[in-house]
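Notes follow once the structure below has been shown.
Rest of the complex left out; these chains stay put.
For reference, chains read A, B, C and D in written order, and residue numbers begin at 1 within each chain.
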Amino acid sequence: EIRFGIVNEAYPPYTTKDASGKSVGWEIDLMDAVCEQLKEKCTIVDVAWDGLIPALESNKIDVIWSSMSITDERKKRIDFTDKYYSSMASMAGPRDGVLGVDPEHLKDKTVGIAVSTTQSAYFKKHFADIATEKSYATVDESFQDLASGRVDYVFADTGPLKEFLKTDLGKDCCEFKGTVPPDDAVLGAGVGGGVRKGDNELREKLNGAIKAIRANGKYAEFNKKYFDYDPY
Amino acid sequence: MDFSWIIPYRELLLQGALLTCMLLLISVVLGFAIAIGLAIAQVGKNPVLKMAAKGYCTFFRGTPLLIQLWLIYYGLGSYLPFIPGLRSSFLWPIMREGLFFAAVALTLNFAAYQGEILRGTLLAVPRGELEAAKAAGMRPGMVLRRIWLPRAIRIGLPTFAGEVILQLKATPIVFSVTVMDLYGAAYKIRQDTLLVYEPLIVVAAFYVALTFVITQVFQRFENAVPTRR
Amino acid sequence: MNSSTSIFQLLAVSPPGWGGVLLTGALATLFISFGAYLVGMALGLFGALGKLSGVPPVRFALNFYTTVVRAVPELVLIVALYYAGTDGLNRALSWAGIGPIEVNGLVAAIAVLGFVQGAYMTEVLRGAILSIPAGQLEAAKAFGMRPTLRFRRIILPSLIPNALPGFANLWLSVIKDSALIAVVGYQELALAARVAASNTKQYMLFFLAAAMLYLAITIISNLLFSALEAHFRRGQRPIH
Amino acid sequence: MRQEAAQPALVVRDVHKSFGALKVLKGISLDASKGDVISIIGSSGSGKSTFLRCINFLEIPDQGSFHINGEDVEFRTGRDGKSYPSNARQVERLRSGLGMVFQSFNLWPHMTILQNIIEAPVHVLKVDRKAAIEKAEALLAKVGLYEKRDSYPAFLSGGQQQRASIARALCVDPAVMLFDEPTSALDPELVGEVLKVIRGLAEEGRTMVMVTHEMKFARDVSTRVMFLHQGQVEEVGPPSQVFGAPTSARCREFTAAGSH
């Protein structure tokens, strides 16, 4: 049995809960595919975002499977599988149809970003001098403030951003402003599953499964349900 | 245990601590003022005001502060775009910040608890003292201002310190609406450094120290009028 | 999500309405609160007796417990204990040679809130025990009652009316504090409301609905406690 | 400033008062000229306190006419069918001309003795603060409490508290002083000191209405004694008559019992 630690906050399309209380989303589909591949029984454990690494270390879960970007800081504490999707950072903003994500468009704007994310790191590196960062505990909160106009932009992973723009709220207020130019130094490593330090057996098993799923077309199959692009 | 992060983050911590103190001060002072109104309405004769004050206190004492805060920040926030002209008005810089809503929620919440306490202490003032004031020719307003309220506040003084400490302990909740108070700073540090306990320990120590200061301050207040035991 | 979805559809108990999620959350809130309340009561009883026992190291440890827990914000305590608690437990277990155990979110939530409640309960119960007139205990001694019998037959029933107002306050506060468990990811009423809100983007609606559920729990609890107090004060002359 | 001389300080006629179904006062009248000292005696529950409290409207009488300090008091019937003074301001003005001393002192515990005394002059009568303090200190000296002026009431003995409350009542320079059993909350030792102060006031020629159980004292200082029984005046007259040769059998019984 493998216990997958998944964040209990809504992070569509990767993970969220439906009205019957069941976890659903792209990462859940991926998890199911991985487990089918490994012929393992999988259980989902709900954890708060800041509790993921402690939960892993205190053996409440075996894998962090919750859109956690692979960073050097985290690698000091835990090991990662190979990436299973790439974090592409995009911005959404008010529906004016004019502004984009160029530095001159962002001048003096307030940008909502979830605290301690790769987007936050990217922002610090590229936009810190021209715009203001406003930190949120979750991405969802930053979307709400984008809708109420409290922030001018939200800078987040492309998946959730586009998902938000599909909702009534998102459609009415905002539009997609574009994806920022890649910067492998901060965005490059992508998102992977986190395992306990030294748990190489599980890491290898998961790596193998991810590779197999990408090879046999399963990845592309459920991908279509959520995205109009390949997130890998 | 690793506390080396304190130096690089000292700015953030300091601002957070200041914000915490400020929120406490604002909500206690304003909340107390509202509480006086609530308490007077509850012991007064006007049935409409009485019901309103009672309902207010029941609602705010009966629901979690977290929900109240979400309600007014995100709940009301979702209606902001429909208020024409708000964005260009002078109010906008206030409305766009979580700080304003956090202060409002904390104030309203404190007022409800304090209002209930003051109601009790108003009723605890011996009738004779009020009759003496009436007999001296004081108008109802003056009785309230000079005798009733000061006495009620003094009777309640020992419990006020406890209420203020409870209020201090309620402040970290403001982080859930983007206010970077001391707890918010700790949260960010925890995310950045992946340290689980150390930032929490520092924050907890700060609250314990502040609690001590509050206790001392109120002890001073209490000693202002000597009592015989 | 369709904008024509009515409030009633959104709040319907069965999916796609989110009423079921809210009610499940409310049940979880009640369950956590009740569990924590019982844990707190047990801790409080030991705490109060320990403080009154007069054994210096016990008293010192308990004073530290009550002082710190009552000075540190619940949110900080919950987050700290939630992570430190299970971690510490498992470390202790592995040190004792037993393998780590799995602590699920519910148990952890109850334990953490109960630990916080225990500090307050200690003070409530201590005050209630101290307010039992000494003569009543002497009378029990004079009849040859053993300490345990004295506790069960005299102290416990006499402290209940003294402690009830404090108990009522603590019950209401644990219900509200249980909302803080949301920050460590356990889905009780507050988090349920939040999940429903962020899925439907109907923030006002779901937060209000949650507030009403909390209010209902509070009001019903108040009635129950008033009835309890009337029952336990039956031996006391009413004060006019 | 005040109307004095021939004019009566206080004329109260035919006061009725009920609490619910209980008729407590059934038509009581009282005339007091300047300098009169009127003692009200009677058994417990006869309505003495209620009558005294009607005089300064701490209880609103159901019926009766009041002429106080040269003014007539008008009443109106409220929507609840009860009687109310027509003019709240007038009542407040009259009250400030009637000094009341309570059985349980009712000093304000959050103020020092001096602050207690200058409270009404400064805030109700708008007397200059400095003048009020001067007067208060003179009064405190008179009742023998000058050194206690900055103490809080809780630190004074019962007798001292009652003397302070007399000074408080005097400081508004009232046309009439009302006393409701001013010594009955005191132990016998302390009664003496308070009676001494009241006796001094009587000798100064102050108008006073006093409910008391101290028969000997009432006999000594009063110009007139009123005996209440079940809400009615059973006997009224100079002390020599009421205590010496009462016409009413009940009064005879009562005064006889009191003197043993």
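The working rule: a contact is a pair of C-beta atoms (placed from the backbone, for glycine too) under 8 Å apart; a residue touches a chain by one contact, two chains touch by 3 or more.
Keep in mind it's a predicted model, so treat the numbers as computed, not measured.
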One each is shown, so how many of each labelled chain does the full complex really have? A x1, B x1, C x1, D x2
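Everything that follows uses one rule, which is that only the chains that are shown with their structure count from here on.
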For the chain pair with the highest number of C-beta contact pairs, give its two chain identifiers. B-C
Going by C-alpha centres, which chain is most central here? B
Per the C-alpha means, the centres of subunit A and subunit B lie apart by a whole-Å value of 37
Using CA atom averages as chain centres, what separation in Å is found between subunit B and subunit D? 46
Return the residues of subunit C touching two or more other chains; collapse runs of consecutive numbers into ranges. 79, 83, 87, 183, 194, 201, 203
Expected list for subunit A, residues touching two or more other chains, is 50, 54, 144, 147, 169
Which chains are in touch, pair by pair? A-B, A-C, B-C, B-D
Which of the residues in subunit C come into contact with subunit A in the complex? 1-3, 15-18, 20-21, 24, 79, 82-83, 86-87, 90, 100, 102-103, 105, 183-187, 191, 194-196, 198-199, 201, 203
Please output the residues of subunit A touching subunit B within their complex, sorted ascending. 50, 53-54, 73-74, 76-77, 110, 115-116, 134-137, 141, 144-145, 147-151, 169, 173
Subunit C-facing residues of subunit B, complex: 58-59, 61-68, 70-71, 74-79, 165, 168-173, 176, 183, 186, 196-197, 200-201, 203-204, 207-208, 211-212
